[in-house]
Structure formats: C-alpha cells, structure tokens
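I have a structure I would like to understand better, so I am pasting it below and will then ask my questions one at a time.
Missing here is one protein chain; the remaining ones are kept as they sit in the complex.
Presenting subunit A:
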C-alpha cells in the first residue's frame, strides 16, 4: 500500500510538471485593469506596445469585483506580480496611505505627453506633492431626455432639480415613468448621483473640505432638502423597483423608452444615444445635469494608471503608462471603441474622433466638455477613508429612499457613521 501511494504521488507530480511556468522574462510586465471601453481597447493594442518597445505587456482586463479582490491580495502580500494597475482616483488616496503605490513624479515629468494631459484629472492624482498615477479617463455626469416627449408635453429641458419635479408629473403616464436614477447603495452607485443633487442645494460632506476642516456636515438642511427631492423623484416618478436601480437598469430603462430623463455617467450616456443599442437614440437629447440654488455640480470619475510599490520593473511600467496615454494610442482607442472620456487633450482635436462622436450625437462632445469644466475634482472627497465613508452614506441614503428610515434619521445616521469612521 505504501508503494502504491508513493507511486501515485510521484506520478501526479510528474504529470503536472509540463504545466510548470518558465522563468519570467525581465522585459515582460503584467497590467491589471477592469473592463471599460478604454481598457478593452488597450488590451487589443498590446502587440503595438511590444513592437514599439520590445516589452511584452500581459494586459488582464477583468470584472471590477474580481479586480478588487486580486489587487488587494497582491498589494497586501507585496507580491510584485502586478507592474501596472488600473487606479480609480477615488481609491488612490487609500492605496497611497497604505504605501501600495510608487510615487511617479519624476517619471511623469519626463514623459513627452505630460503637457497634453488634462490638468484637472492629472492633479487629482497628486498627493502630498507627489504624482501617483496618470489619468486615462475622466467621465462626467450628463442628463439625457426624450425630445419628442418634452415637445408633446409642451415643456422645456429642466435647468434645476426643482423644475425637474415640476415637469415629472407632466411627462409621466401608465407606460412611462419620468426619470431613472441610480439608487443602489455604493460609493460608485448612488453616491455617484446623489452628490449632484446635494451640491446643487448647497449640501456638503464636510464643514470645510478645502480648508481642511473634516468635521462631517452631511446632516444639514440643504442636504435634507436634496434628499427629499431625490426620494420624491425615485418613489413618485421612476419605474417600479427604482429604489434599487443601478446603472444597468437605468440604461435599459432609457434605451427601452421606459423613462424620459436619466442623469448618468458619460459611459452610460453614450449607450443611451447609440442607435445600435437604443430604440430612442434619435429622439434623445443631452444636457447638463440639473442644478439648484447653489449652482450645478456634474459628477466626475477619473481613472488612471499607477505603478504598485512592489512592481519589480518600474522603468518598463512607466514606459507602458506613457505609451498608454499617448495621443496615438488614445486616438486609436477613441476611434475603435465607444471611448470619449479621453484625458489626453489633443485627441479631442482629431478630426476623425470629432466626426465619430458628432455622428453619435452632435451635442455629446460639447456637453461633455462643459460638464467637465463645471465639475469639481473633489466631487467625492479625495480621502483615504472615502470608500468606507461613501459606502456608509450610500447605505443610509438608500434606506431613506426605500422607506426604511426617515430622511432626517438617514442623514443623522450617516453623519454619525462618518464620525465613527474618521474617529471623531
């Protein structure tokens, strides 16, 4: 029996041996990103990078949840198996606080493309004077509306959330709701949308974020008013089940004509106005998100590329980043994929790119530019604790939307949880 077991073990190892890896090539880098038009396009161009530099780039584009798990394990273990990582700006503060990213100030300064990168998104990755990533995408919030329905109802495009509340009952009928908004809890879900209303009414997360006073201030009359508007829109003028809609449901509702308005990120807006995907693309208009007494505050989400502290070949990583954000690469992706959120400025001047996006919707690039100009970099606070803070606030906002607690209690609970997370 002993011999039999030993033989089986040896045989199993021997059979597995051919699958063992070869030694890693020094000029080979591993890039981990999550799925979106830019990253999908970049993966298809990996051979171009190898042809230009001789460095092989293994670009892994995976689901966002899978991405979060893999990079967390890799960073905490300091394993060095990732050379370039997709870095959402909202996560970077936390990663830098944990020493997971390598500062790349000198590398970025040496890049020929640096002056072509939009300053706002680039500066969003500057922490304590050091640059930690280079942006490749800056998505913003826009409103879509059904021109035919508004014309039939004899109403104009709402400029404010108050006007939206006035128009909503006039465009609602048994088959169609007025609006769909993200409501599912999450710092990237309802907390991508709700701050647009909150800031329009003068609400804020902290007493004085830019002045450095991080005393939570979300439990304010302004935020309460905004929350009541958000709740009324979702509960009275959105489709059934909208209390837990995410971007996919919002997108589907707009594409199928189940709603008149949406306020969404530009990545979703491009799908709503795409004739191949949306039945009502030809009668859909684009406008800035509604504002309020305190003005208009479109959402913004910036994504970039960073080098983990544990990366073993940072020079090759930096070369990859420079190539990935170069005007040539960005233009190729903008033309091949539904990718309009480029952060390399000269791409917007490319005639082919302009023609492509004008054909999708003549107002799209102009509106996107206006929204980006209005957006503030710290739309969602750039703090290491933001992922936890955003999750906590989002849960309470969602509870209020779904009637599990009153708006007053939700904001009080959110503020208390913010204090607990920040140790105040």
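The rule is simple: a contact is a pair of C-beta atoms (placed from the backbone, for glycine too) under 8 Å apart; a residue touches a chain by one contact, two chains touch by 3 or more; residues count from 1.
Note that in this section contacts and distances are computed from a predicted model.
For the omitted chain of this complex, the UniProt record lists the protein as "Multiple sugar transport system permease protein", which is one of "ATP synthase subunit a", "Nucleoside ABC transporter membrane protein", "Multiple sugar transport system permease protein" or "Aspartyl/glutamyl-tRNA(Asn/Gln) amidotransferase subunit C".
Of the options A:66, A:207, A:359 or A:404, the residue whose C-beta touches the omitted chain is A:66.
Considering the whole complex, the residue from A:83, A:107 or A:249 that touches the absent chain is A:249. Screening A:30, A:172 or A:368 against the full complex identifies A:30 as the residue touching the chain left out. Annotation for subunit A: contacts to the undisplayed chain at residues 1, 3-5, 8-9, 11-12, 15-17, 19-21, 23-24, 30, 32, 34-36, 40, 58-66, 69-70, 73, 77, 79-81, 139, 247-249, 251-253, 255-256, 258, 265, 267-268, 271, 277-279.
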